[in-house]
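A protein chain is absent from this complex, but the other protein chains hold their places.
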Amino acid sequence: MIRPKEGILDPQGQAVERALPALGYDDVAHVHVGRLIELEVGGDERTVTARVEEMCERLLANPLIESYEVQAAGAAP
Amino acid sequence: MIRPKEGILDPQGQAVERALPALGYDDVAHVHVGRLIELEVGGDERTVTARVEEMCERLLANPLIESYEVQAAGAAP
Amino acid sequence: MSARVGVVVFPGACDEEDALIAVNGTPGLEARYLPHGERDLKGADAVILPGGFSYGDYLRAGAIARFAPVMEAVIEFAREGGPVLGICNGFQVLCEAGLLPGALLVNESLKFVCRQVVVAVDSTATPFTSGCEPGEQLSVPVKHTTGRWFAPPKLADQVEAAGQVVLRYAADTNPNGSLRDVAGVANEDGNVFGLMPHAEHAVDELTGSTDGLRLFGSLARHLSAVTA
Partner (left out) sequence: MSEVAVNPGSGLPPGLLSQAEALGLKRSELDLICELLGREPNQLELAVFSLLWSEHCAYKHSKKLLRKLPTEGPRVLMGPGENAGAVDVGDGLAAVFKVESHNHPSAVEPFQGAATGVGGILRDVFAVGARPIAVLDSLRFGDPDTPRTRYLLERVVAGIAAYGNSVGVATVGGEIYFEPPYEQNCLVNAMCVGLARKDRLVRSAATGVGNLIVLLGARTGRDGIGGASVLASAELSEADHDKRPSVQIGDPLEENKLIECCLQLVDQELIAALQDLGAAGLASSTSEMASKGGVGLDLDVSKVPRREPGMEPFEVMISESQERMLCVVEPKRLDDVLSICARWETRATPIGTVTDNGRLRVFDGGEEVGDMPVPALVDECPLYDLEPAEPADRLRAFADPRAVLGHDSEPEESLRALLSSANVASRRWAFEQYDFLVGSRTVRRPEQADASVLRLMHAGIETERALAISIDGNGRRVACDPYIGTIEAVCECAANLSCVGAEPLGLTNCLNFGNPEKPHVAWQLTRAVEGMASACRALDVPVVGGNVSLYNEGPEGPIYPTPIVGMVGEVPDARRSPSSAFNGSREGSRPDLVALIGPFRPALAGSELEKLRGSVVPGLPPFDLRPVVEALAVVREAVRAGEVASAHDVSDGGLAACLAECVALGGVGAEIDLDPLVHRERIDLEAALFGEGPGGVVVSGPREALLALSNRAHRVGFLAIGTVRGPELRIAAGAATIALSVEEAGRLFHSGLPARLS
């Protein structure tokens, strides 16, 4: 899960936030649009999380403007 | 969480999958890139989830090409 | 008297003036803008949703524009059989609005692509292609990031069977990886037509080609017949 960092302009989130009231949803606030990257890696949960964090740091996210959070989704089927 | 539907070509996911081995991650498979939309809505969890699902159906996702999943993150502070 | 064509202007529109110029350069047509906040079409005989990046294309191309106030009137106009043309971003809006089948996805290259392409006219059963020859080839530019037309297999078969594919990229020139080389589709009745190529950027030899006039010319003839 990759999100625009706090304090960084999020034009996408703003656009969605401004569009929702027109559809009748006028109590929605703090909309942020980020990216969701899902992948399968082998290994136990601890090492997988560490490796994916490393991938985020190096490729998947842009640490200058994005923050990331890695969630393990359990073993692949 | 909005994901490209299965069976639809996901060039973003493919591009990530192709880039990872060059960084030394060669056991990564099934990469998919979707969108993560976070927002704050008032109401109890059940109604909130239902409303956000409706927003997904109408605006946030395109059901023809995307699937969505709503997760409640607990009450806002 | 010229037929009136409304050119819808969304915030973030880019090619609305180009559409206006193209329409006004077509004998028998006269264009005026329809701002996104309008609730009626001001007597337009046809509507164009032009290219650009409505609402920044944030979220998904065309997704937010589809809910602009003017779209209610456009949808009603389309349901009543009025001619509606969506070019590029306009095509995306029409798909998002459910007026056209399928959806537009990010190009296979993941990149914006701006180039002259050749498309063949597959169906002349729309007001925009009625003056073309079946199979006629047109040289027009494309310029988009999200132009890969897609429909699930069953829907795609239906669309083909009903003759709703209006334009296809010539062999080996598909710029975005669209399904079955589709460049433009119509609704079942043929009155709503969306295409990725920018016909409005092909109306003057000086700036590239005049083949886009085949589409605008068809519309002019169609409108003069129905309004006569």
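Letters are used for the chains, namely A, B and C, taken in the order the chains are written, and counting of residues starts over at 1 for each.
We adopt the following convention: a residue touches a chain if its C-beta (ideal position, glycine included) is under 8 Å from a C-beta of that chain, and two chains touch if they have at least 3 such contacts.
Predicted, not measured: the structure shown is a model, and the values here were computed from it.
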If the full complex is used, which shown chains touch the chain that is missing here?
A, C
Can you work out which residue in C:Arg4, C:His198 or C:Arg214 touches the chain that's missing from view?
C:His198
Footprint of the hidden chain on subunit C, which residues?
11-15, 17-18, 21-22, 51-53, 55-58, 111-115, 141, 143, 145, 198, 200-201, 204, 206-208
Using the touch rule from the top, list residues of subunit A that touch the missing partner.
4-11, 15, 62, 64-65
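By definition in this document, only the chains that are shown with their structure count from here on.
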Measuring centre to centre with CA averages, how many angstrom lie between subunit A and subunit B?
9
Rounded Å distance between subunit B and subunit C, as computed from the means of their C-alpha atoms:
30
Need the CA-centroid distance for the pair subunit A / subunit C, whole Å please.
34
Mark out which residues of subunit B touch at least two other chains, giving numbers and ranges.
59-60
For subunit C, what residues touch not just one other chain but two or more?
59, 64, 67
For subunit C, which residues are in contact with subunit B within the complex?
59-60, 63-64, 67, 96, 102-103, 105-110, 150-152, 177
For the complex, which residues does subunit A have touching subunit B?
1-3, 16-17, 19-20, 23, 25, 27-42, 51, 55, 58-60
Contact set on subunit B toward subunit C in their complex:
8-9, 11-12, 15, 59-60, 62, 64-65
